[in-house]
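Following: one structure in structure tokens, then a few remarks.
Only one protein chain is missing; all other protein chains are in place.
Showing subunit A:
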Amino acid sequence: MSEWVRVQEADFDLSTEVARLRGGRRDVGAVVAFVGTVRDINQGDSVSTMELEHYPGMTEKALTEIREQAHARWPIENSLIIHRVGPLQPEDQIVLVAVAARHRGDAFEAAEFIMDYLKTRAPFWKKETTPQGSRWVDARETDQAAAARWEKE
């Protein structure tokens, strides 16, 4: 696992991570950070616990590859991906994608690209517990469509 791609059970602190990402660089004019959190409702059912499973080894490879693609595609200074695994509760942070760049346009686009690819290519699986029992979360067509947008350009 690299310094800029982390898969961990522990929570993260946004301010600490953004400061680390910037690393005191004075040419950075924009930092875009996306934090994904656990919702307490999905498909009309209340969710009490969300368990995140992943494929150790492949996960880090996939995320590193996505990050490298973003750096090849946009003139960005640095980027960071943190994804949590294990049992999570509603309101918990799941994922952080942060990008530092000279200008906001590149930072916004690169961050969205990383998230869209992460959601469709990194081997994570969510299992949620509802009053009806536990169930695996289905992949969504809208996530596939979001990722496909980046193929066209």
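Observations, loosely collected:
The definition used in the following text is that a residue touches a chain if its C-beta (ideal position, glycine included) is under 8 Å from a C-beta of that chain, and two chains touch if they have at least 3 such contacts; residues count from 1.
In the analysis below, contacts and distances are computed from a predicted model.
The listed options are "Integral membrane protein", "TRAP transporter small permease protein", "Putative phosphonate transport system ATP-binding protein" or "Molybdopterin synthase sulfur carrier subunit", and the UniProt record of the chain not shown names that protein "Molybdopterin synthase sulfur carrier subunit".
Touching the chain that is not shown, out of A:Val5, A:Val47 or A:Met115: A:Met115 (per the contact rule at the top).
Which of A:Lys61, A:Arg104 or A:Arg149 touches the hidden chain is settled by the complete complex: it is A:Lys61.
Listed here are the subunit A residues that touch the chain not shown: 36, 52-55, 57-58, 61, 83, 94-95, 115, 118-127, 136-139, 143.
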